[in-house]
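Yeah, one chain of the complex is gone here, protein chain that is, but the others are all in their spots.
Lettered A and B in written order, each chain numbered from 1.
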Amino acid sequence: MNFLELVQEEYKEISDLVIKPIKGIHLIYLETLADQDKINDYILKAVASKRIITDIKKVLPSPNVKDIKNYKELKLYLETGFTIVLTDNEAIAIETKANITRSIDTPSTEPTIFGPKDSLTENYQINLGLIKRRIKSNHLKNEVTYIGRFTKTLISTLYIDNVAEKELVDQVREKMQNIVIDGINDIGELKQFLVKETKNVFPAFKMTERPDIIAKSLLEGKIVILMDTSPYALIIPSFLADFINPVSDDYTKNINVNFLKILRFLCFFLSIITPAFYVAITTFNQETIPTSLLINFQAQREGVPFPAVIECLITLIICEILRESDTRFPSSYGSAISILGALVLGDAAVSAGIVSPIMIIVIAITFISSLIFTDLEIINAIRHWRFFFLVVCSIYGLYGIGLSLIFFIANMSNYEVFNKPYFYPISPFDPSYIKETLFKMRNTRRSKILSHNKYKGEA
Amino acid sequence: MKKLILLFITLFLVTGCYNYHDLNELGIASSILIDYTDQFEVTVEILEDEKSETYKGSGKTLDNAFNNIILGTERDLYYNHLDAIILTENVNVKDIISYFMRNPEVNNTFYLVITETTDIYKEDKFGKTLSNILKRDNMSNFFDITQTLFEENQDMAIPYLNRQLKIESIAAYDEQSIAFNLSLEEIDIYKLLTNNTGSNIVTSYEGENVEIKVNEITTKYKLNDEIKIAIELEASLVEIDQTIDTSNLDTIAKIEESLNKEIVKQTATFIDKLKYTKSDILGIDKMLYNKFHNLLKTFEDYNYEIEVKTHINKKGLLLK
Partner (left out) sequence: MKREFNILNYLNSRALFMGIGLSKLLIQAHEYIWISLILGTIIGAILIHFVKFKMKKSLLNVVICSILFVIGLNILINMISTMYLTEMPKLLVGIPIILLVMYILNKREVIIYRVANILFVLNIFLYVVAMLSLVSDFHLENFTYSNTPIQNVIFSALEFALFSTLPTLITRDENTANISLVKTYIISAITMGTWFLLTYGILGANLVDIYRYPEYIILKKISIMNFLENIENIVSFVWLFDIIIFLLCNGNAIKKNVDNPKVINILLPILLLITAFINRFYILILYIYKYSSIILLILAILLFVANKKRHQTS
């Protein structure tokens, strides 16, 4: 075979390539990716102890041995940390990957009080293991593809074959196969290849780092995409309701959690509507405010030079700047920014008469409501709509709120990801998925839109 | 992006026009005093943070008078938070009311009061005080008065503010002008006859005063050849001379008996007075029209039979 010559030719200027001839066979590996101990244990010791090697596969004690059919495969295995063993008539790859990863950590972006504390890492094998520990079934399939001309990143599509819809799996597979790109660094990049870029600001897919959320989504009939080198997984399809409600709700008592769920839904609308509503009722429809409160507002706004809309826009933009600087800065400086923001922009702006105290309260409610959601993209989407509502309301008042609300609903209803309506359990209305997300109730049915397998707990 | 630019352009073009009123531009009117001599004299009480201020204006029409006020202030008048409108006796109530009914930016839960004097703004937030008093006393508000005003077969009754700035009587109208003022006792009877609780009735038992407070009441009018008014009320004893032993069951029955007689007597006098002044504030004509579909005989032509059943069901904490 001419594999050896090919490797020598193509990997000429690669310093970590090792080609080690021993007893008539050749070992080829990249020393940065491969684990020297494993090579020693699995290959070298076995080879050294035998005098004549007749059938190399029977000799090696390695648990993971793969046949190589062509040169392309060889390159792939070599570049993923396998050791290639070349004999006169065959080529095999032996898994000797070095453990270039960190250990399993607690979830940092989706923390919960109760519930499992493990989260995905950058290592695909570990991630898959975390999921397979939760779902022990041969129905859990994972289809592996490699994406990227240079990066050859491993991407794995997970689904439970008798729960997930076949069409959806086919669609995802087709999309995956058509991706042509030089390289891919994070699963977030993958998103733009799976769905056409639309004007809709809401995130198309939910990203999670919690294996329990992944397991639950798989059981519902969704598809999960894992990627090597990324500690996040994509869930397809995702609906708006999924972003609002964390899975950890399932670990607490129904009646208490339902209160929180209603609160969260309220917060979603509060964080969109509050500034607009405030502007509408203080500049157009003052009759809606109770008299004593109105006089209070009026006294507070005394001396503020800007119209309410401009005042609101200023405060909102300042808060956005604060939030952005807080996330970008190293955490040790973070507190300084918070103090500066709270003192200077909160207290001093009021005493200087630039904004009214009530506006600070309104914006604070808006921001705190939006911080209930863990996904950064949903917060950004909410911000987009917040400005839209504010601008319309500053022209049309409460009537503007009514129209913007209809526009918002129409826009959301129109949004579909992989032919699944984004606003799903609300419209089209489906009680079985509402029981999973917007409320928590006993539910024995799977939602129609996700799976043809109707009942939970049946084979 | 194009949409965003369009939105911001419209924002800067349209903001500041059409219905956009910043809070500081609003003069929240709490009460309005309207007087008419040879032209409308209007005083508006505008609420401010802790106090209230009054502004005066005059004009040939009501709207002229209000515009005259705006000339003297930096603010626009805003009527959606009105507490009270106070009218003097020499204005036409119907015109004033329809002016405020026509305006979409006026609430309809405020109170309408007839005043004896125009010198009423001595204290801050007088309108708020007035509205609180009237609300506590279950008086009819603006909306109720509009209902009776546009009803042909009923005359209206509007609370009357006297010189001491107390609501001690109600002005009963006869078509357009005030027929007479109800005294405090008559107000209590008027409340009984219009199914309103909260009236206090005083009677004498064995020469001593007994006072009860009405908690529940049902008044029914039966219209035949004569009009029968059946009043059934549940009341609690609030004040009684301590020589009377109320632990005795007979005594309670006797007190109830004397109360019945007292209420019948007072009601009869009240209705006589209504007949005499031709002021149908009870809306009996309306009932007659509803029953007989004509008004050949109006309420003055009928005899009245009054039947009262009083039940004392509470004595408070004392046994006696």
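Here, contacts are C-beta pairs under 8 Å (C-beta built on N, C-alpha and C of every residue); 3 or more make two chains touch, one makes a residue touch a chain.
All values derive from a computational prediction rather than experimental measurement.
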Per the touch definition above, residue among B:Asn64, B:Thr88, B:Asn107 or B:Asn215 touching the missing chain: B:Asn107
Listed residues A:Asn99, A:Ser137, A:Asn162 or A:Ser427, member touching the removed chain: A:Ser427
Given A:Asn64, A:Asn99 or A:Thr288, the one touching the chain that is not displayed: A:Thr288
Residues in subunit B touching the chain absent from view: 14, 17-19, 80, 101, 104-105, 107-109, 143, 146-147, 150-152, 286-287, 289-291, 293
Where the unshown chain meets subunit A, residue by residue: 284-285, 287-288, 290, 392, 396-400, 402-403, 406-407, 409-410, 413-414, 421, 423, 426-429
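The working rule: only the chains that are shown with their structure count from here on.
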Subunit A and subunit B, separation of their C-alpha mean positions in angstrom: 65
Subunit A-touching residues of subunit B, taken from the complex the two chains share: 7-8, 10-11, 14-16, 19-24, 26, 28, 30, 47-49, 78, 80-81, 83, 105, 107
Residue ranges of subunit A in contact with subunit B within the complex: 282-284, 286-287, 291, 294-299, 301-302, 304, 307-309, 388, 391-392, 394-395, 397
